[in-house]
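Not every chain of the complex is shown here; the ones you see sit where they belong.
Per-chain numbering from 1; labels A and B assigned in written order.
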Amino acid sequence: MLTHINKQNRPKMVDVTDKNDTNRVAIASGVITMSSEALNIVLQNRNKKGPVLQTAIVAAIQASKQTSTLIPMCHPLMLTSINCDIDELECGFKLTVEAKLKGKTGVEMEALTGVSVGLLTIYDMVKAVDKTMVIKDIKLLQKSGGKSGLYELDMSKT
Amino acid sequence: MLTHINKQNRPKMVDVTDKNDTNRVAIASGVITMSSEALNIVLQNRNKKGPVLQTAIVAAIQASKQTSTLIPMCHPLMLTSINCDIDELECGFKLTVEAKLKGKTGVEMEALTGVSVGLLTIYDMVKAVDKTMVIKDIKLLQKSGGKSGLYELDMSKT
């Protein structure tokens, strides 16, 4: 019976009303791989759409703030800090986002959303020269605050 | 004099700066009526655009979070819980949204906006088979928290 299915198996935003406000931090990263031609164009700022990495950082920060609009069951949160780094790799770039909040629920989705949109922005600005780019390794590196305490990715397993 | 009109009769977002943060809950519901043919298509999940009720619940939750963007004088709020149910009626569906917040102002508009957009989503997905659907009975069922305390709709009057 459909209504039964809906009542017992409906999507919902988990109730965090009674959780305490604690300092919460999450760090996520992801990678985009590209051809060496594309990489050189980015590094030499010769790209047709303009400077790639600064634009990606701005996009990542703005997207982090839009997380609860994009991910249906995410709570709206008032991020108190977003910080974004880009590292050059041999075959592309690694983008890292750290998000902070004093609030009732974790900010890992905000960090992961920033990473994803930052990498998509790099893709967009470079796609005219390389259609084979791949976005990968989007993962949570670290998370602290709240009842569950500190989480750190076990790098030996990755 | 126009400027007088504007000074004395301008829309404004009411000042809640000095209100206390309290636990606030609001429950609202609404109904969509449709033909039995349309109802059957929804219940049997044979709809051209896909499963109707799950999509409506996701839309309702996302819209609740957009309330202050849609309703001009609503305060931005950090909802801590949104829960949505759909009941099958003889002639359609009843959608109920419960919204919660620990904050300075009530969340009835968030519940009502979720209900409205959830019902519009059902309308959208079913309109190819029935253009005569009607959305109705959107109302506040219950509200608690804040200075005014508990409000419950007097069902005997409805």
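By our rule, a residue touches a chain if its C-beta (ideal position, glycine included) is under 8 Å from a C-beta of that chain, and two chains touch if they have at least 3 such contacts.
This structure is a prediction, so every number in the text was calculated from the model and none was measured.
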With 2 chains placed, the number the full structure-file assembly comprises: 6
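In this text, only the chains that are shown with their structure count from here on.
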Centre distance in Å when chain A and chain B are each reduced to the mean of their C-alpha atoms: 30
Chain B to chain A touching residues, read off their complex: 23, 42-43, 45, 53-54, 57-58, 61-62, 65-66, 77-88, 100-102
Complex contact set, residues of chain A against chain B: 2-3, 6-7, 10-19, 68-69, 72-73, 75-78, 103-104
